[in-house]
Structure formats: structure tokens, C-alpha cells
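Let me give you the structure first, and then I'll get to my questions.
Here the complex is missing one protein chain, while the rest keep their positions.
Coming up: subunit A.
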């Protein structure tokens, strides 16, 4: 019963999560709790398992052991170990919105329809209702002038902002960002970060993998450092960036131009 209680209050609750690719353990007994309204940043060098951890949350990767609850509901498997049927899995997945490094827009649909596609065909919203919502979201990300454009005509920053609107359109419990600015030209990073920052100010619950240290420091409530699949440090951003406990994190931050307070 105690598990049900903690899961109820948490947007995401990850317990004893482990995963291996072949013989390599990419996640080792990871525990993470994301409260509603909280922004959690996952930091670590490449290959540390941070993207895998994020992708486990919406079951794009299947963990080997452990459990993940989204707003109190378990994803992927039932408590008795049975795999979740695809329809049920899709329903839980819809509680999460994901923004990918490579945007992954659907090129055969224009901007507006990229955003309305899931609300109409997953949630069964009417076209009118979905379009009203999509227009409001595209306005929020500063893309209202591009409704009729196709993805191949947009810049990377514009694509990513549409992808954020697409994920928001399902009104998810938690937004997952997988290195959302890593594929962008440096001059386009700012416009995407600004949108994410707005979302955090509005109280969206977010889990983010990023290499933007100054940004992580500015928006996070909790910073988690992953090393070889193990969470070796977790703290509020001030503590994490100013007085890290481990040598490993200290070294990592030295190599990443520790940001001055935002």
C-alpha cells in the first residue's frame, strides 16, 4: 500500500530500474521520483545511460527489471509480470509527451496536422477542438505563422518547437526531453530553450536530458548525475553546480564550463 501512496503523489516514480544491452549494464538499480510540477535534469557523459533512462519512462526501451509508474499507473507490465497489451500500453504512454533530439516530425503532414494528429486519432477529439488546441499551442511556441508549412521547409529550431507543441497537445502528465537542442545549430538553441523555460515557469512537469549546463541550472528543481548506469549524485541545482560531492561530477563540470548563476 505504501507504494501506491507514493506513486499517487508522484508524476513519475522509478524503482529498481535495470537494463542491459547484451552484456553491458546501461542502467543499474535506478531510483527516481519526479513530483508534479517538478523539473528534473539528467546529466552525464555520453554512454552513461541517460537517454536510455528517459526512453524507459515511456517504454520506448524495455527495462529488464524494476517498475515505472506514471501518475500512479504502471507502464509496460502489470504487477503480476504480464506484458501490457499494446492498446493499454499506448494509453499509459499518452500520459507522457516526448521531444526527441532529431525532432521526428511527420513529413507528410503540415505543422497544424502534426499537432492535431494524435488528439484526433488517439483521444478521439473532434477536428475543430483539436485544431483550436493546436493553434493555441503553436502560438505558445511561436509557430502560429507556420500552420500550413511542411516540416521540410522549417529550420531545426522551428521543427523542435513544433515537436514540443505536438507533445503538449496530448496534455501529458510529464514531458520528456531527450537532448532537445543537441542537433541544432548554435544560433537556434536559444529559441528552443526559451520555450522550454516558459513551460517550466507554467508549472509543467518535465524530465530532461541535456548538455546545456547553464540552462539545467536555471530551470531544474533536481539534477541527477548518471555514470555507467548508476545515479552517483542528485541535488538541487545550486548544490550540484557549486559544491558537488564527488570528484567525478567536479571533473565533469570543469570540462563543461561550469555556468555562473543564472
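As a convention for this text, a residue touches a chain if its C-beta (ideal position, glycine included) is under 8 Å from a C-beta of that chain, and two chains touch if they have at least 3 such contacts; residues count from 1.
The working rule: contacts and distances are computed from a predicted model.
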item: Chain not displayed: protein name in its UniProt record ("NAD(P) transhydrogenase subunit beta", "Amino acid ABC transporter membrane protein 1 (PAAT family)", "Nitrogenase protein alpha chain" or "NADH-quinone oxidoreductase subunit M"); value: "Amino acid ABC transporter membrane protein 1 (PAAT family)"
item: Option touching the unshown chain, where A:15, A:35, A:74 or A:91 are the choices; value: A:91
item: Subunit A residues that touch the omitted chain in the full complex; value: 58, 60, 86-87, 90-91, 93-94, 96-98, 100, 102, 104-108, 117-118, 121-123, 150-152, 163, 166-167, 169-170
